[in-house]
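The structure's right below; bear with me while I get my questions together.
Missing here is one protein chain; the remaining ones are kept as they sit in the complex.
Think of it as A, B, C, D, E, F and G in the order they're written, each chain with its own count starting at 1.
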């Protein structure tokens, strides 16, 4: 982990071939990572089992295949997000073990079985059928990150009884991801029902004055329910990643 | 109502002192209202009993008193909105019959008892205690416009059971005015519970990304519940006025 | 309507096979709707005769056909909005009784003749020829919802005499839907002529600083005419739905 | 007008004391205005009789007095805009010939009688009573700039008959300034009635979603009436200045 | 122009078959235009010689041809704006006398030679080559509306000497239309050079923070040069129309 | 918890004084909470020890005292946020046990000692000295909610070494709250250093194009570091509340 | 450089064929540049060796080839920016010496070898792989403008050690261009490390609330690091041009 240069430097000191002052001086001019201050990145080792992630939207099939191959060589699992079904088909021909999740527009390759390491269940709730791609991206991501995941779709606030009818499921979750477009009111209602972290994901679903998700985003930021935090518009992956951190066993 | 000129014109025709062509030509050049096309404003007569309204915010006490005196001279009731308690005290000294509604920042003078002419009840619902001034303005306005009014305050979506616990009241209303700041989610929930017109009023309550009511306004415009229409931010008066039109017997 | 479990629970109590305490305890843990608190959704029965609605824009022909078939099986009428003519043709081949309204981009299937249940006429007014798709969507929707509907198209405020020349039609309406893009001034003028509810629909028509309908939306929210409420940009369906609620006989 | 240096330079050439090359070289390095290219500013002479203008808002009484004194020394008339009544009183004590126009928040000093030089009448129309300060600023400015000015206040679009009742006045104007806040619809209606230049002035009057005049500004920019141009929010002075240019005899 | 009903009504009065009161009563209920108050639209007669205008952007070739044929039947000239070259070719096959102005994306049909009726020259100035389509639309429109038109293209403020080098042309214009995208600074510079009306046209040219013309629009509204008024983004037609009104002989 | 009416209803059934059908019918019309479905609010019992919170900003001293007295009567701890020092002094005179945290603009009353129930440490990091009020509000809130709290202030990204020098403290936290105004970049840097939940709080600190916190808010929503979620501008309380939920022992 | 007319004018004066007054009068009416005030444009001569630049985005291949040919005729180097690979291929067939830089979407033609005239190194840093096109445009431009250029790509703030590990490179640069999308935090971190000019370039990379680069732009304008200036979104060319001016030997 530390560079040969660092070790050789210290050995010189040890052998009397360098003074303390010389070593201090040298240390000061070594490139940062060569000093071995790698514990800034130390947490990466804690992420063992976490998949590597590729943002597929603006990449060509060739680029994706090249990156996936490199990641697979490290032996871990791989997640490609924002991948169209067309591209997915071509990628799948190259990597037969790949599985494409159409609703989530995500592709996963599990070289190792996913071990459940989360302490509880992550529940992904979504308001309308059009929010499903974002919600499904959260589901796929959270599962691959080692969590038990439940989903509760199509429970918008305009039919509040559908939501209330599932309160047992809602109350049993450890972390909740709530996905909604249009007015983005669902996280407020859910946040008022539970005392667990609620991550709100605005979606770009809607038309007119929804402004590509701004209405939902503002609604969520102004939620009257305490305990709600927000991620970027359509960012199902980010919500699942944050939820996994919250769901980690100590 | 018609001008003397019109009548004299027609009398000339009647007496043979003018030809049809001449009258047509003259009619074409008369000022509009002189022709007596007053039925464009005809509906005003239908508004009998409706109070005259003064927007008090940017007017001095002297201006308000002058306008109120003029309106009272017509014999009708008077409503002054957006009136601070300081100004109200001074206005009240001039007009002893005036009544100031502190929570609504409104002053009313009832020269005639208000006759209930609405066909059903208008229910004013508000989300938080800070929304009360706007909601109370709607209550005072709707009452003075001749409606039975009920109010249901402090039933935000983060404590949805408080709202659901009053569903009989909610279901019995003829028109509903729903006042909310922050994320503005309440109209969606209420709109999903009833099949009556719901008028949503965003308020400027909130801070940070509520942007003075924009978050609530956008939330309401994007409501997933059908049957919800929206008025301007903090416009309790306008909501009550529209509700009165919807509640008219026909 | 109530669940078997609820009934069986009460029968146990009746038969002495359970105590009051036990039943109270069980009630508390039943899923919401199983308790039979179905009257939250009770109003749905009041909507009898209202068509089921499918938002067609982001759905495939296959999805639409599947949903329409399911809805038709319930025996009611069906409305598909935001449907392109291409998709409509394919859907029409599957459901020969379907009728496509090209100007409204809407498809209707009337399994039962629409019964007029509204108390008066809904008048749909639009400003420019480009606003017609939104206005026509309102017309088709309002008709299918059981209303007499009149339409008055192409009467923008820059040629105010065209509007004034139809004041009899305007004054005779029970509810008015006013559709306008660009500066969105028409609802203010119409709102000043009538004392009936006016629902303003901003459209995304325009260019430059119209910002996809924001200029019209803001204009309508700030209308100087009382009694005007607003729906989302291009939301002809929503305006017609709200108008139907306002036009309901008691 | 030309500098002494230029003249002396040319005289040197004339007298043979300089060559053409030397003069060209010198010309190239003279400060711009010294070359006498003053006709870029030539139009200032055409503005004779136009008052000098001071924007009073952010200046102290002392600063204003100093500037006014300097301008008066040139012998012309002076206009101070955006001047509070408090400051105006103090300025008035220094310059007894000053006249303060309270409604326009403007102070004028006419050292010479204003000569009417405009070819026709400038008509200033305003929608609501709150728009009057801006409209009055336009009136005062246009008068001081040498125009016949008429005013027509409080004729908003929600009471369209008031506007139509004055169509003779409207049709007789040479240039029209239309001042409106809230939805800013008035210029569209007026623009549809006349075939003269209409200058629209949005005002910051309104609340909620009027956003300090943005709603009115957007409405005016998107006017469906041809021939309407727009100035900045609350810019009554600018509108009157532009109107004066349009009203110039040529 | 007046309806038969009006004439017959007056004849009844003339013949003694109706009283003045009856006629007044009937007049009050006639549709507006039947009364013949056509002088609201009276100014249209003043527009003689002005072409009819068709906004071509969102219309099909068939629609355009139908409208153009109808307009030609009235005998006047025709202008179609925002017409792609593809559509223009097809329209041109139907109307051989049509002339397509590629740079302006406009098609004109002159059934009568355009008579110059403007009192002076309209000068169209544009900043960059990308602004030319908007500027050219202004040129074509202003010419067809009966004006002498000059053009001065590609004189942006970053090369101010190009502008200054043409000051004679600039100072000789009666009305100036200044077209600019990006920062929209050109109208301020031109407005400071002349004492004639300057109409600023922001264009959607630019990228990044130009936001489709908003930067230029705001720059023009905030121009430090008096006498500048503004039209909508890319609205070359509207600028030319307003300029024509300003350039009219009395 | 359940209403007397429910119990009496069931006893009637038990005693044979009512049929199952009658009870089902009655159940359906009881107010919601009377049925005892209180477990929707069940989580409140889990919040034992959590303080009651009063938003002090828009309330008078009298209102605050009244609310605080009522809350204290329940026996729990009380937190008043957004309280000016002036108001705090007056409130403190009424409640001698109150403690005012000047930097956090918060007042706390601890009737019971706060028991640490969180599983780890919550670390509050802030960028600039002006962010301290928001950060301090988070600190006070998190402590009162039963957490060990550490703070690390004044470690902005422009002096990145100050942040890196405290990496041990940063890596040891269980949940991190990162408060920043201006460009809001700090959460991204911190989020890249840890694999714990990071809650980003934008502040309204800054001037010019910071737009009262929008710049920081957008920066945080677009953070390139996974695991970052965001709360509303200046919402230190909300961040601490969410952090407490994340820090709860199972 | 000066016009023949100027020289002939002066010769007339010299020869006594014109008086000083006549020459002054003539000078005043000559077109600006004819007077020879060319030193306003004098700096162009200082730009010797700078390439001519063509903005390729909205131009056809034919237009580009025509312009490039004209520029090449002057003998200098040519840079075409924002050129797609498709267009580049066609342009390359016409000009065999052209070189296309795919990553930068730029085409260069070096008729003369680029001479390094900058005093130090320009370092281009970018945050993510998606920012590379903008960064590469800056690299290509800066090189062609005569600078030594280094690049450091993919060093986002979420992995701050990657940046710190290259501090020697960073500290050795004369001017730094920092390209970043999403939250745009990188320039703040870099600006805190160096005391050299830092030019920040926001990119339109990101989704949701990045709003096409606005989030990054605002972040950079609000940078807490002194010495950072900003250019328009995606404007790699502009950044390199400004950097070249800063890097000039003087």
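Side notes on the structure shown:
The rule is simple: a contact is a pair of C-beta atoms (placed from the backbone, for glycine too) under 8 Å apart; a residue touches a chain by one contact, two chains touch by 3 or more.
What you see is a predicted model, and the numbers here were worked out from it, not measured in a lab.
In the full assembly, the chain not pictured is in contact with A, D, E, F, G, by the touch criterion defined above. The chain omitted from view is touched by exactly one of E:123, E:215 or E:231, namely E:215. Where chain E meets the chain that is not shown, the touching residues are 127-128, 156-160, 164, 182-185, 188-189, 191-193, 206, 208-211, 214-216, 218-226.
Although one chain is not shown, part of chain G still touches it, namely residues 39-40, 42-43, 46-47, 119-120, 164, 167, 171, 193-197, 199, 217, 221-222, 226-233, 237-239, 241-242, 245-246, 250. One chain is missing from the display, and on chain D it is touched by residues 29, 31-34, 37-38, 40-41, 57-58, 202, 204, 213-214, 217, 232-235.
We take it that only the chains that are shown with their structure count from here on.
Counting every residue number used by either copy at the chain C-chain D contact, over half are found in both chains.
If you average the Cα atoms of chain B and of chain C, the two centres end up 25 Å apart. In terms of their C-alpha centroids, the spacing between chain A and chain B amounts to 50 Å. With each centre defined as the average position of its C-alpha atoms, the distance from chain B to chain G rounds to 59 Å.
Multi-chain contact residues, meaning those touching two or more other chains, occur in chain G at positions 29, 32, 37-38, 159-160, 164, 208-210, 214.
Taken as a graph of touching chains, this assembly has some other topology, since it is neither a line, a ring, a star nor fully connected.
Chain pairs that touch one another: A-B, A-C, A-F, A-G, B-C, B-D, B-E, B-F, C-D, C-E, C-F, D-E, D-G, E-G, F-G.
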